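Yeah, one chain of the complex is gone here, protein chain that is, but the others are all in their spots.
Read from first to last, the chains carry the letters A, B and C; within each, the first residue is number 1.
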Amino acid sequence: MAGNTFGTLFRVSTFGESHGPAIGCIVDGCPAGLPFELAFIQHELDRRRPGQSSIVTQRKESDTVQVLSGVFDGKTTGTPIAFLIPNEDQRSRDYEHIAEAYRPSHADYTWQAKFGHRDHRGGGRSSARETAARVAAGALAKLFLNTLGIRVQAYVSQVGHLALHTPYAQLDLQQTDSNDVRCPDPLLAEKMIRLIKKIRKAGDTIGGVVSAVVTGCPAGLGDPVFDKLQAELGKAMLSINAAKGFEYGSGFAGVTMTGSQHNDIFLPPAQPDAPLQTATNHSGGIQGGISNGMDIYFRVAFKPVATIMQEQDSVNAAGEAVQVKGKGRHDPCVLPRAVPIVEAMAALVLADHWLRQQLNYQER
Amino acid sequence: MAGNTFGTLFRVSTFGESHGPAIGCIVDGCPAGLPFELAFIQHELDRRRPGQSSIVTQRKESDTVQVLSGVFDGKTTGTPIAFLIPNEDQRSRDYEHIAEAYRPSHADYTWQAKFGHRDHRGGGRSSARETAARVAAGALAKLFLNTLGIRVQAYVSQVGHLALHTPYAQLDLQQTDSNDVRCPDPLLAEKMIRLIKKIRKAGDTIGGVVSAVVTGCPAGLGDPVFDKLQAELGKAMLSINAAKGFEYGSGFAGVTMTGSQHNDIFLPPAQPDAPLQTATNHSGGIQGGISNGMDIYFRVAFKPVATIMQEQDSVNAAGEAVQVKGKGRHDPCVLPRAVPIVEAMAALVLADHWLRQQLNYQER
Amino acid sequence: MAGNTFGTLFRVSTFGESHGPAIGCIVDGCPAGLPFELAFIQHELDRRRPGQSSIVTQRKESDTVQVLSGVFDGKTTGTPIAFLIPNEDQRSRDYEHIAEAYRPSHADYTWQAKFGHRDHRGGGRSSARETAARVAAGALAKLFLNTLGIRVQAYVSQVGHLALHTPYAQLDLQQTDSNDVRCPDPLLAEKMIRLIKKIRKAGDTIGGVVSAVVTGCPAGLGDPVFDKLQAELGKAMLSINAAKGFEYGSGFAGVTMTGSQHNDIFLPPAQPDAPLQTATNHSGGIQGGISNGMDIYFRVAFKPVATIMQEQDSVNAAGEAVQVKGKGRHDPCVLPRAVPIVEAMAALVLADHWLRQQLNYQER
Partner (left out) sequence: MAGNTFGTLFRVSTFGESHGPAIGCIVDGCPAGLPFELAFIQHELDRRRPGQSSIVTQRKESDTVQVLSGVFDGKTTGTPIAFLIPNEDQRSRDYEHIAEAYRPSHADYTWQAKFGHRDHRGGGRSSARETAARVAAGALAKLFLNTLGIRVQAYVSQVGHLALHTPYAQLDLQQTDSNDVRCPDPLLAEKMIRLIKKIRKAGDTIGGVVSAVVTGCPAGLGDPVFDKLQAELGKAMLSINAAKGFEYGSGFAGVTMTGSQHNDIFLPPAQPDAPLQTATNHSGGIQGGISNGMDIYFRVAFKPVATIMQEQDSVNAAGEAVQVKGKGRHDPCVLPRAVPIVEAMAALVLADHWLRQQLNYQER
């Protein structure tokens, strides 16, 4: 069964290869009557766009999105919403040298093993270009979540060894987009940018961490036992190119705590029927797989980009030793452009589960 | 949409509450003709069973599994296989004191918020007892994977601050079940057991990490772009009670590496058409979301158990301040019993994706 | 992908073979808080039960249903509801003579072709016994629909050449269960019963038609373009053993009409915002795949039962000519027992689509 669809009720199916005529997606299940803002969707795409700053790939794609269906008189109609993003800058010749070679830590070999043949131009469908379609769909999910008061914000919290240890609540997340690396701490951002430039100069790449926080999420979202909210968020994040790990709330650090340290004590509410709050939030806003009304926060690890501008030993399809070296224009670090992708995937999960929760409880 | 089904082609749907008559599951999509070994399935359940050692809950459940359908003449028939595990030890009175109170860091409040009412006895369906059904289904998946030469092995690699840093390849994983905590390093296992006993004596609990490795997996498993193998494994693991994080291959540690350090160089094969191997395996056996034929390995973080034998402040359904304290028989540390659950969930993912891969490539 | 699950949001998965320990199902997605009436569910099963009258099979099964999960304090909890129906009367020896022979117009040959081996006892999972699980699930759906004012009623409208031509609106459907054949016209019912007895005496079987009507269904149910309400009802009915055809509204007879004859004129409503009604109802309550608030009505054709008490030529697994003759206790006509099955499947479709419609339109 093919894996190009995400979500159950608010559902996106993406298509397209890096160097084909276009990429895009269909969003099915978006409720009717939602005011549609194309400008906002384009804005989100611009945050992911190549060439947006000096520390990302200089590939030239305007990533201009078209809407083919599902919108009438400025509102969604409840029918599938198709987004189309034409590919513009297709220097396929940059990839001819790897038509036969398997680039190390790329998807060349595994796609060949899976499908028997592949579109090698720009990585074909394994290219991170596919995530542009996710960002378009996620932007629509954000428009929906906005009407419900739910907000998703991500930021770069680590590049290489440069880590931001300040808790999100003490950061001004408005600052995230004020610098090229999308770290809300301006001083650290400067250091990160310098590091990325240095790494790029060496023809190398570097990894990092994106942190994210969801505010305004009501209690009740998430569907145990398998579709727990953290499981769905985890899958969403781990489906992003180069993601290597996911943790929420106390995460891996929580394993050294005792229960008496880790438990989040409930606070008596001001009114008896007010939503409950907890004194701490090691749970990361999710208990038993269901949102509890506190902030949801999580972290995603990204490995260094596999394409480096250095000669590397490898093997070609005939099993012969070859050398490969990156050509063309690549990201020295995916982190700055990963921020809108993380937000998009989180928004898709939350929109989906908000709809799912409409089905669980009926007053009667 | 309810979340009680896992997998797409090899698919398990679980049912049942901690203190109802029984729990169980239906496995649908298991291929016909598979030799069925009930003894092996019971063996796996015994590894998860309460009361198996002095460092786990002393709740008395034999967890004897019955097979109601889908097997004839010792083989699977291709029809749904229903497993039933009667509940035996139901001291519901142990839970009367929390009928109205919300236990800290438990699912009491969130299930109430989600469904409007709940079965409070033993946590109802949020109880980890539900995972027994997963282990039964996972054991069947293991029987299937065995015929394909694929093996899943998990072990406890950390309890509290006691961490096993030896790479899995240097461990004798046969030793895992030789001690009560399921750590393959006998000396460290001793320390972990002592730590757990000490923690229990203090009426407290402790977290830890389960590591896992899959050997014998062919290249080609995993379905980009959303159902990448790591995304599916991550969801599977994060759906287990108390899991807080997932990482594979280099994981969170990989973010500080450069591309030139992290990339796994392909080695020229002995014969031209032999499966490729890589010099290192930072990829954790998965590249571009698809298995590459190398070992798959990953780690899962588990928080400390929320039920502690100490008085804690909390709130009841009326919003009043109350105090709660664990009664009954609980695990001071989930790690030893989490090992077969991690293996079961991984086996379900791999069986599902092995079947999925049958569809992708057709010689013609 | 296995086909043992029906529905998307209100979803049933059945399991079990005719001569195994039990059959049953899991219903997932039933909203929480629904008052649960086990007696009603048993009542519906009794309407489908073997041995209920002199014109059905005399196989002895009490079909006593047990509920294993998902209900607490007399209400559904929103978790999976598992139903178990133990098999009691398993004369497997009645089937030994056909272990190798393929009975004409049975599923013996096709199941063998599909799965490579099969459970031949009583037809295994191809037995109509499986429909008992559907009736249990459908009864739960009926309980849900009752709270919404939606009612499903089926009846036998034809046995062999004996056809009831009276439109449903002129029948007293309360009479349906007043006779053994479940035809609401008492005089025709008598004739049908006599025909069935005569057919049985000849060792033969006979087909017929079940008609059904849904009242109280609001406008808006059904999900174009593929999951149109008639498409879902049609699939539901055609999945019942022995069903050969489905038509709704004007059906096959409507093909000879002109548009000007067939169109259902809208009537001006008493109040401007009242639901609309149409002067005629050739549409069968569904327009463009969506319910329009008028009665939904449809018909299902059932072929004669394949098991006859006469010698028939056939072939065995070795390809040799053999003769087979029915043994044991079989229905001379499935129609009387098909009525609750048709109702159950229709109820499942409507419950599912009522939930689906909750997602489509959000006032904002």
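We take it that a residue touches a chain if its C-beta (ideal position, glycine included) is under 8 Å from a C-beta of that chain, and two chains touch if they have at least 3 such contacts.
It should be emphasised that the depicted structure is a prediction, and the values quoted were computed from it without experimental measurement.
Taking the complete complex into account, A:R118 is the one of A:R103, A:R118, A:R134 or A:H353 that touches the chain left out. Within the complete assembly, residues 1-2, 4-5, 8-9, 11, 13-17, 20-24, 26, 28-29, 32-33, 66, 68-70, 72-73, 75, 77-82, 84, 114-119, 124-125 of subunit A touch the chain that is not shown. Listed by residue number, the positions of subunit C touching the unshown chain are 1-6, 8-9, 14, 102, 104-107, 109-111, 113-116, 125-126, 130, 158, 160-161, 199, 204-209, 218-220, 222-228, 230-239, 241, 243-252, 254-269, 271-276, 278, 282-284, 286-293, 301-308, 310, 312-315, 318-321, 356-357, 359-361, 363. Mapped onto subunit B, the interface with the missing chain covers residues 1, 9, 29, 31-34, 78, 147, 355, 358-364.
Going forward, only the chains that are shown with their structure count from here on.
Separating the centre of subunit B from that of subunit C, both taken as means of CA atoms, is a distance of 39 Å.
Computed from the mean C-alpha positions, the centre of subunit A lies at a distance of 46 Å from the centre of subunit C.
The mean-CA centres of subunit A and subunit B are about 26 angstrom from one another, to the nearest whole unit.
Residue positions of subunit B touching 2 or more other chains: 1-2, 4-5, 8-9, 14, 114-116, 125.
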